[in-house]
Each structure stands twice: as C-alpha cells, then as structure tokens.
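Take this structure, written in structure tokens, and hold onto it; I'll ask about it next.
Yeah, one chain of the complex is gone here, protein chain that is, but the others are all in their spots.
In order of appearance the chains are A and B, and numbering begins at 1 in each one.
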Amino acid sequence: MISRKRVISTALLLSMAAFSLVGCKKAEAPKAAEAADAKPMTRADYTGDIVVWSFTDELQDMMPVFEEAYPNVNVEFTVIPNQDEVYLNKINTTLRSRSATPDAFTGEAAYYKQFVDAGYWEPISDAPYNAEELMSDLIPYVPDSSRNADGKITALSWQATPGALFYRRSIAKDVLGTDDPDTVSEWTSDLNKFYELGEKVRETYGGSKYLLAGYSDMSEFIFNLRDQPYIVNNKLVIPEGLLDYMRIAKDMRDNGIESGTTTWQPPWFSSMADASVMCYILPTWGLHYVLKPNAEPEANEGKAEFTGDWALAVPPASYSWGGTWIGINAMSQKKDLAWQIVKFLGSDPDFLEHWAKSTGDFVANTKVIDKIKGDFAEPFLGGQNHYAYFAEEADKVDVSHRGPWDFQIQNAWGDQVALYASGNKSFDNAVADFKKAVKEILPDVDVD
Amino acid sequence: MISKKKPAMTVVMYAFLIILFVISIVPFYMMIINSTRSNVEISQGVYLLPGDQLKANYDIILKKVNIWRGFISSIMIALPAVALSAFFSALTAYGFAKFHFRFKEVLFWLVLGTMMIPQQLGLIGYYDLCVKLNLIDTYTPLILPNIANASMVFFIRSYIESSIPDSLIEAGLIDGAGEFFIFRRLILPLAMPAIATMSMFTFIYKWNDLINPLVLLNSSEKFTLPVVISNIRGLYETNFGAIYLGVTISVVPIIIVVVIFSKSLIKGLVVGAVKG
Partner (left out) sequence: MARGLFRNRDNKGYLFILPYFLAMLTFQIYPIFYTFYLSFFKPLNLIENEFIGFGNYARLLQNPLFYTAIGNTWFIWLMNYIPQIVFALLLAVILTNPRIRGRELFRTVYFLPNLVTAASIGVLFAVLLDFRSGALNHILIDIGVFTQPYEWIQDKMAMRIAVSLIQWWQWFGYTMIIFMAGLSAISDELYEAAHIDGASSIQAFFRITLPLLKPTMLYVMVTSLIGGLQIFDIPRVLTNGRGGPDNALTTMVLYLYNQAFKNFNLGYASALAYALFIMILVFSAISFKLIRTRD
C-alpha cells in the first residue's frame, strides 16, 4: 500500500514539474522576445477577456471606445446601480472572499476611500504600471485622493468634479436688474451677500419664489470649508463652517429663503422646471446630467431649443462634489489587461477629448482641457463657456482632508440640521445628538 | 353568515368592501399609470390618467437592458423553486403533523428558528458557502435551498393538523396503501388549498427577490427581472417612468398567478365542502 502511494505521488510530482516547466517556457517566451526586440507592446498585442463592474452606466458608452482601441480585448461589463447600497453590498461580499472577478471596478466619492483603505485596489504608482508618470497630465487632486497609507496611487478617474452655481437669468433680472454673470457672482460668491440676495428674491416676488430649493443644496461647499479632517488623533472635530451652516439653514427656512425641499427628492427635481427657484449649487456633472434634463427636458432631448434662461456664477466657496474612480482588483489574474482599461479611461488624451466633446463632462486631463476649453459655448447657459470656468475651479479643489467616513459623518450632520431648522430641536441638543450619531458610526472615536 | 333579511347591514358591508377596494387599487393603479409618464412628470405630481410616454419609456428600457431575458431568467428560477418548495414542504409538514417521533418538537423549533435570523446578513455567509461549493454565477443556490421553506412547512402543518383526520390515514393503511401512496393520493389533494396559497406567496417572493440573485450571479445575461429593472436606473437620471414600466411588466405574471390561485382556492373550498 505505502509503496504504491509513494509511486503515485512521485508520478504526480513529476508530471506537475513537467507541467510547470512547460508553463514557464510559455510564459517566458514572449518576455524574452520583447527584451530582444526592445519593442513595447502595442494595443493590439493585448488579448483576452476582462470583467468590469460599475455602479454607473456612464461606462456603458466608454467600453465600445476602449474595445475599438484594443481590438483584441473583450470587456464583459456589468452595471449595478448603488440604489439601496446593492453595489457596495455586491463588491464587499465578492472582494471579502478574495475573488479574482471583477478585474477592474469603480468606486464613488462617498465610499472610494473605504476601498483604498481595505486594499481592494492594486497600488499602481510603481512598475509595471507607473501611474506616477501620468501625473503631469492629470489634475493632481484626482489621482492624489486615491493614495493609500503608503502614498501609492490606487485608482484613476476620467473626470474632475469642481463645483459651480447655476441661476435663472429671468429671476436675476427681476431681482438685481441684470443677468450678467459677473454682477450676479458678486452676490453669490460671499455667503452673507448670498443670504441678502435670498431676502431680495423673497421681497421681489412676495414669497412665491426662492433663492434655493433647499438649504441642503449648500451642504457640499460647506463640507469643503475646513482645514482639517473630521477625525484628528481619534478625536472628533466639528468645523466652524458646519455650525454656521446649521444656523443659516434655520434662518433660511424661517425667513422663506429656500423652498423647503431636500436635495434629490422628487420635488427638488420638479422645482427646476417650474421656475420657482433662482439658484442650484451643482458641480460639473450636475449641469449636464441633473439640471439640463430636469429644467428643460424637451430641449435636452433635442425636441426644442434651449431658452438660454440659465447662467453660471461663482458659488460662496470652491468645492468638489462626487466623482467616480476606477481601479484594478488586487486579486485579479489579469492585472495587465485591467491596467490598460484603467489607464485608458483615466488618462488617454484621445479618449478624454472624445468623451468631453460628446458628453460635455469635465475631464481630468489638463492637456485635453487646455486644448478644448476655448471652444465651449453652452446654449443652455445662454452661450456661456462653462469649461473655461471649471478649468480654473479645478485648480482650487482641495480634498486633502477627505477621510473614509466623511459621507456617513456629513449625513449625520445633515440629519441634525434638518431637526434644528424645522424647529424640532435646540442648537445644543442637535450638536450633542450629532456626537451620539458619530459614536454609532465610529464607536471608538472620542466625540467630546 | 350574512343574512338576507338585513338590507341596511348589506349596504354597510358593501360600502366597507368598496372603500377598501378603492384604497387598495388606487396606488397600485398609479404605479402602473406612471409607466406612461416621463421622469419629470412623475417628480412633479400624482396622476390618475395615462400619459403618452409609454413608447419612450419602453425605448429607454430596450436601450439600457434586456428585460425579456431577465424575464426568462426569473421564470427559470421561480418555477422550479416553487415546485421544490411545494412538494418538500408538504412532505415535511405531513411528517410533522401526523407522525409522533422523538425530538419532534425540537426539530420543529429548529425549522422555525431559521426564519428568525434576519436574512440581510445571512447572505454574506451564504456567498462564502457558494464559493466553497463552486456555485457562484449559477442558478443552483437560488433554487435548491427552496427544499427547506420553513414558513410553508409551518402553514401546511397547521392545515393538515386541523383538516385531515387521523382516521382517514388509518383507513388507507388498513386498505394496504403504502406511506408514500397515502401522501401522494390523499394528503396532497386534501392539503391543496394550503399548498396553493403558500406556493403563490413563494412565487411572489422569488419573483421579486433582488439582493440574492444580484450578489450570487455575475453574468448580466443570467440576471433576473428585478436586477434588470434596477439597472434601468441611471446614475444621474432616475428614469422613474421606465422603471415603473419595468415594474408593470414584472407584475403581470404575479397578477396571473394570483387570479389562477384565486380560482383554485375556490375549488379548494368546494373540495373542502364535499369532503366534509
């Protein structure tokens, strides 16, 4: 018995060794050839199938462009919208079991820092990826904000998402006597004057029109107004800006300066069309994907002309809102192919130029931006060049204080603001209850 | 129970039935009507008349997803799952109802206990298990576990206990019928109202299940209807109208099942009356 077993295992070992020799030979052959010819791989040399998952349908239109550039790569792409956290649920469940599928996947501003901390994404700063070499062409904050604890880049993005403020020209004319963006910006670029503008809107229309659809529209630039993270040395820090926001939210509600709805609720969308609200504080993507289709749906579908009743002005503070990053699954078996797609989407000038021109989205490659920013005249904005504005704003974006739990912490603050603004809670209680809510998110953090 | 002699009572009763009828049907009807409305219209208000966006919404669906493939996937999962649930639950329920073996109570509480753990977290362990069994991206883990359907066993057991007398089974045994023959020819037909009711609910549950297929399946061509419908949603546009059209398409088979069941329940009632 024993001897036979040994024979079998020896045979197995031998055959395995033979197998691995063959395997090595096969794997080494192209490398040797490459070294000899010193010829870099062309796009057509990349061959195979890769799996890409994303919560956003934008990639659906990008994949054909990639497959055209890489004729021998076939992308099996799946969209899983994150409604009810299902995308996060699927990614987490899959990657916790160290699955090699998907080869590349996206993460959104709200949670991509969590992906970075967990090491879901392969660090790509060094060889064989050398993403650092791309930095000179990219808006720095985009790759920088994906750096892990070792300072390595883990993901790229095709877009940068600086913020703006959009207003209705007809309301500006009624209230200020002019719709000139520079004059309006004088009122919108300072928070105190912005509030004053709100009072003027109310007086002009006797309370039937509002400055904002809801005070929560201000939250994104408020959240960017801080000089340190929320958690410093395991202790909660509440920026002064958040406290101001809570007070101003209540003033706005009490004085009829905002219409009383909440960002992303159905009435918020409908207020864009019915001309009851002057300003929306939205970033790059907000113009094309939120404001245009909801404010003038017919024109957006090409069935009518844009009225040109909108314009872009400077918001009370610079900010960045949202954004989608794509990285390589650290467990993928096809990292070389996955890197090609990450690099293509996150830096390729031809692709990004095509993308910017076909969608109007603001891209992350500075060379492309410089090349095309002169040509934009947005009919929805009465011919204004939003691209040139965003190009300036993108330089001001500072997300160095972003942390993995910002989304949860900011939501908790928003909940308390709503209770204070509606008169259901005192200021001090709201702050105290916020601290309790942070304790729910991060039980070990010192909140006092 | 309702006497013919009290017309006032009859009026009150019909008024009650009709009020409930209205509050039951209006929101459902509005959900269906929204499938003919545009995204903007739906966020603006509440409608009682159809709009003209049905074709536009259908085009959005066709552009974004393959809804009919999702439909077929859902059928391929829901039908075998219901069949397994129905047969094995009846089998198990009969075992619990009419045999008095040791540890019966403990075993029955084990069955009930599995229902009492919130499902949301179980999926994490279940995914792990499916990786070990090499079942990820197959329909098996969505179908086979339906052999163990605790709620259905519980209901059919109560039904068999209260409606099928032991004497009927004893008569069968005296006639020399085998145990399985008795189950198949006597118990299954007599318990049919309970089996049909629970099968209907199981079908609806499987048909609407979003999270299990979403996590356990990877290939888009295997996705079930709810997963496909959730994919109609864009990142920036919600596409409410198209989603409602998707929901409308997915609700049709359920309505058919409910109507068929409603008829079979009436037959069940008749069977009950005859056998009594």
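Here is the rule we go by: a residue touches a chain if its C-beta (ideal position, glycine included) is under 8 Å from a C-beta of that chain, and two chains touch if they have at least 3 such contacts.
Note that the structure is a prediction, hence the values are computed from the model and not measured.
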Q) Thinking of the complex as a whole, which visible chains are touched by the chain that is not shown? A) A, B
Q.
Touch as defined at the start, partner being the missing chain; which of B:Asn57, B:Ser74 or B:Thr92 qualifies?
A. B:Thr92
Q. In the full complex, which residues of subunit B touch the absent chain?
A. 1-4, 13, 17, 20-21, 23-25, 27-28, 30-31, 34, 42-43, 45-46, 88-89, 91-92, 94-96, 98-101, 104, 107, 110-126, 128-129, 141, 144-145, 147-148, 151, 153-155, 158-159, 161-163, 173, 179, 183, 193-194, 196-197, 200-201, 204, 208, 240, 243-244, 247, 251, 254-255, 258-259, 262-263, 265-266, 268-269, 272-273, 275-276
**Q.** Residues of subunit A (touch criterion as defined above) contacting the omitted chain
**A.** 83-85, 88-89, 92, 95-96, 114-115, 117-120, 259-262, 265-267, 270-271, 408, 411, 415, 418-419, 422, 424-425, 433, 436, 440-441, 443
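By definition in this document, only the chains that are shown with their structure count from here on.
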(Q) I'd like the Å distance between the centres of subunit A and subunit B, where a centre is the mean of that chain's Cα atoms. (A) 39
Q | subunit A - residues contacting subunit B, complex | A | 51, 55-58, 60, 76, 78-81, 83, 86, 89-90, 93-94, 96-97, 99, 101, 266-267, 269-270, 273-274, 285, 289-290, 293-294, 297
Q.
Quick check: in the complex, which residue numbers of subunit B touch subunit A?
A. 38-40, 42-45, 64, 123-124, 127-128, 131, 136, 210-211, 214-215, 218-220, 230-231, 233-237
